[in-house]
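Only a single protein chain was left out; the remaining protein chains are all shown in position.
Let's look at chain A:
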Amino acid sequence: NEKQYVGFATLPNQVHRKSVKKGFDFTLMVAGESGMGKSTLVNSLFLTDLYKDRKLLNAEERINQTVEIIKHTVDIEEKGVKLKLTIVDTPGFGDAVNNNECWKPITDYIDQQFEQYFRDESGLNRKNIQDNRVHCCLYFIPPFGHGLRPVDVEFMKALHEKVNIIPLIAKADCLTPNEIKKLKDRIREEIDKFGIKVYQFPECDSDEDEEFKQLDKELKECTPFAVIGSNTVVEARGQRVRGRLYPWGIVEVENQSHCDFVKLRNMLIRSHMHDLKDVTCDVHYENYRAQCIQEMTSKLAQDNRMESPIPILPLSTPDVDTEKLIKMKDEELKRMQEMLNKMQQQMHEKDQ
């Protein structure tokens, strides 16, 4: 019998077509002290100038500066694919003299977006939900120190369960290749030591080809990426490239022996953008939602209300009292069983 071609092999194409029509969205947060090159890197990544008329504060104004959250949203298109890109800036982070809890406005912002999505998702009309959740946070670590500083550790620990954190070594053109390696090792060590959960690249499928697996391995061993950005184009080796011109040479942003910019761009935009969104939805958001619901239901139990304001399934887990009862009964049964065994044994001995 001839095997008839059914045709569902075209599904991937259908998915592709529909997604191009729908368009994509992505929210990227950048965080780090002033002067780490965050804006320059964002411009370099997306080959555009998002920060045209930016006003920077001077030192005196920064002494008591509070952290602000500023969003820039742009629509960009490439080969028919539309992307609504939102960059969330956090000016003021770490710039004041007293930076106690300076990450709080940031964690609050992330939570607010989760809360907004949660409400929208639970509403009756869900046709046009806007997803403003933060999919990725690039954290810029200064290259001048010996590793992570207390503020870096505290920031990442406050955010690692709310957003995908990708730590970067900023302004890497201040480090020789040896120094970069040393600093990367140190930072990886400290991330482990302090229990910080940064974004993990997913494992390759076992049926991927060797070249891909090798690239993937190199990528993972290269973190945290040491990056350089540039707003200017220079002439290097007969070509016009994005770079930085020094008296002693030209740093090319896209030269992989100069820095990890290309690795970051490929990872962030070309291969893992969707995974970052998935992890945000499936892990960080779900954690938030579950926690939110738990808090809500415990509050309801306290207030003795029966209906909840959002549609959720009733708790199928037994409450504390029933559990206690069950436990007691279990123990009683156990005791009785033991007694029975003892009696049986005695009888047995008597018979002998």
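Note that a residue touches a chain if its C-beta (ideal position, glycine included) is under 8 Å from a C-beta of that chain, and two chains touch if they have at least 3 such contacts; residues count from 1.
What we mean here is this: contacts and distances are computed from a predicted model.
As stated in its UniProt record, the chain not included in the shown complex is "Septin", which appears among "Septin", "Phosphatidylinositol glycan anchor biosynthesis class S", "Small ribosomal subunit protein bS16m" or "Pyruvate dehydrogenase E1 component subunit beta".
Residue A:V251 is the one among A:L85, A:L138 or A:V251 that touches the chain missing from this view. Interface note: of A:N98, A:N128 or A:S206, the residue touching the hidden chain in the full complex is A:N98.
Between the chain not shown and the residues A:N13, A:N58, A:N128 or A:S206, the one that touches is A:N58.
Within the complete assembly, residues 33-36, 56, 58-60, 62-63, 65, 95-100, 102, 142-151, 154, 171, 173-174, 176-177, 244-252, 255, 257-258 of chain A touch the chain that is not shown.
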